[in-house]
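Provided herewith is a single structure, encoded as structure tokens, for subsequent inquiry.
The complex is shown incomplete by one protein chain, all other protein chains being positioned as in the whole.
Now for chain A:
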Amino acid sequence: MPTAFIQIQHLTVQYGIQIVLDDLSWIIEKGQQWLIGGKSGTGKTTLGKALAGVTTTSGNRRIDFDTTSHLPATAYYISNWFQFTNLEGDRNFYYQQRYNKHQGQNTLTVKAELEHFARQENLDFSEIENRLIEFGFADVQQSQLIELSSGEHKKLQLVKGLWLKPQLLIIDEPYTGLDKNSRIVLNQWLDELAEEGVHLVIISNDTALPNAINRFAQLRDGKIDEVGSPLAFAKESLRQRRTLPTFLKEVPHTPYDTIVQLNDVHIRYDAKNVLKNVSWEVKIGEKWVLQGPNGSGKSTLLSLINGDHPQSYGMDIHLFGNKRGSGESIWDIKQKIGLISPEMHWYFDQNATVWHTIASGFYDSIGWFIDVKFKEQKQIEELMAFFDLTEYKNQLLHTLPLGKQRLALLARTIIKNPPLLVLDEPCQGLDSDQTQYFNDVVDELVLYGKTLIYVGHYESQLPKCIEHRIVLEQGEVVAIENILVNV
């Protein structure tokens, strides 16, 4: 007779008038390893938090921890979203600040953070050392937290939770931003934990899962709906194809041949080389994919192009036909670029509505803007309609499902119809249908004289228009090649 590990009864969670979980009852039996999938916006994250007891709910939750086990009798939740704070709990960081170098910087190093966690949870650091190497996370231990890329932040969160080995481990979107190898390592690690007696609840729509997963469910109308396999998860309804707004069919004025020219660029922080001898030329109209493992320097490379990196000055860099540091301001540069990145998304203004978010794209500001003229208002409306965002226009961006947030941010990047699109893992956290839709839009956009730099780990998840590839490893360019046939 199976024994219940967790019993949930009459669980209800309500935000304002919106009921997210509705009188939900669920039993997780000992030995079960669950995957929760399905459509975004159905309450998966809320359920994860409720299971871990980190959100207030009505109803009962009972966990029968195994008192004889050597594993901590606790539930641990790894969030899909990371709110970065510095040592003093100051949230007022902006993503670009990670490139500024200031002595006496007051954020923790990765190592210090892990040691702090070890003390707090009474863990032994030696247990983790090999794991860090396997996970490709050993080299960043001396980095300041603020210097980490999104994939590396994800790894840090995962390392902490997996190291702890709680009897109940809930991971919300574990694979977001991880490179290919890290995903494999993560799944092996999770399987080992399951073997040791950890109960997993994984929230994801990914298909490459730990072998241990043996139960599947989605949420339907605020209740648990167990299904036989991930194939049975409800899919997002495919969006209707719409015509691209006319203003995006105007070819941007580009009186130069080369968008980006980097010659032998080095970026270092003290002894750490982040980029070594990087040379790269992007000509007008070219469509590039930029690839490399987590921490290989991709974001840093993009920051040189986007005007965000203070060390760009004094390097041999030409952007849009001008030598960097010849009197242009970063706003002159940004005005020609539509940028989307996970880091920017993290630090995006929490008070911005969807409408504000898109409007701020005219000013390259983060949520702020001065005034929007009639013509610009029209463009925002057209774009909202194009992306099916009109009904959300007055909602706060961060309260939308992730897929919608990404579309709103994409709308923000293209609202000014810039000559260059820099899309840094724009589909992180989206399922395959959402990714497909997003990339289809990109393919259509670039038909009209745009240059594209796209970061994505998986060939199958790239826009079809990609024709060139640049690959970084440990700060060096290891390949620059043409892609003849799309996979």
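By our rule, contacts are C-beta pairs under 8 Å (C-beta built on N, C-alpha and C of every residue); 3 or more make two chains touch, one makes a residue touch a chain; residues count from 1.
In this section, contacts and distances are computed from a predicted model.
Of the names listed as "Sarcosine oxidase subunit beta", "Ketol-acid reductoisomerase (NADP(+))", "M16 family metallopeptidase" or "Acetyl-S-ACP:malonate ACP transferase", the one that matches the UniProt record for the absent chain is "Ketol-acid reductoisomerase (NADP(+))". From the options A:32, A:218, A:311 or A:413, the residue with contact to the chain not on display is A:311. In the full complex, chain A makes contact with the omitted chain through residues 88-90, 92-94, 96-97, 100-104, 269-270, 307-308, 310-315, 325, 327-332, 349, 351, 353, 355-356, 360, 363-372, 377, 381, 394.
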